[in-house]
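Heads up, one of the protein chains got dropped from this complex, but the rest are sitting where they should.
This part shows chain A:
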Amino acid sequence: MGLLDKLSGWLGLRKKEVNILCLGLDNSGKTTIINQLKPANTQAQEIVPTIGFNIEKFKSSSLSFTVFDMSGQSRYRNLWEHYYKESQAIIFVIDSGDKLRMVVAKEELDTLLSHQDIRSRRMPVLFFANKTDLQDAMSSVKVSQLLCLENIKDKPWHICASNAIKGEGLQEGVDWLQGRLSFIYGGLFAYTYTLI
């Protein structure tokens, strides 16, 4: 690595890399969301249920995201925890039309938040209340009530209504995430700025 590269890294010109976990029940739209966020030329045409996980990359204006898009089927959910330690943020996707399984989603969320590798960390959690285009979809407010999101005190969180098929609402979420992550790493950035 040349000096210039190093310098540009300090200056934030080279994008900071972050690891994100994308979680949520099966069929909630995780893979569809991540696919939308990828550069247009690398997007998959066809989305199938994930078995295990997929790793995808995309960039926002200042960060470079590496996303572990996990499978949401019940028999694979116990595998999520293998990836908790090394993640800096979580995207949790909910199917707003699936009233029946909202309790399941809540249960998984509670288990996640009380896990020893997550519990004590101030990592940002972004919720997508997805599939808002569905006729009987619940509002994001309703979803956050059902999930009791107001009880999350020790982590910054945010909920966005989204339609992953059209890509609506996704950018808002990513912007928030970028903001939170830059805030957390902000100390470092601030330091480099003072050097200039």
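In the analysis below, a residue touches a chain if its C-beta (ideal position, glycine included) is under 8 Å from a C-beta of that chain, and two chains touch if they have at least 3 such contacts; residues count from 1.
We adopt the following convention: contacts and distances are computed from a predicted model.
Chosen from "Coatomer subunit gamma", "Dynactin subunit 4", "Ubiquinone biosynthesis O-methyltransferase" or "Trm112p-domain-containing protein", the protein name that UniProt gives for the omitted chain reads "Coatomer subunit gamma".
The chain not shown here is touched by just one of A:53, A:92, A:127 or A:157, and that residue is A:53. The chain omitted from view is touched by exactly one of A:71, A:96 or A:182, namely A:71.
In the full complex, chain A makes contact with the omitted chain through residues 17, 19, 50-55, 57, 66, 71, 76, 79, 82-83, 85-86.
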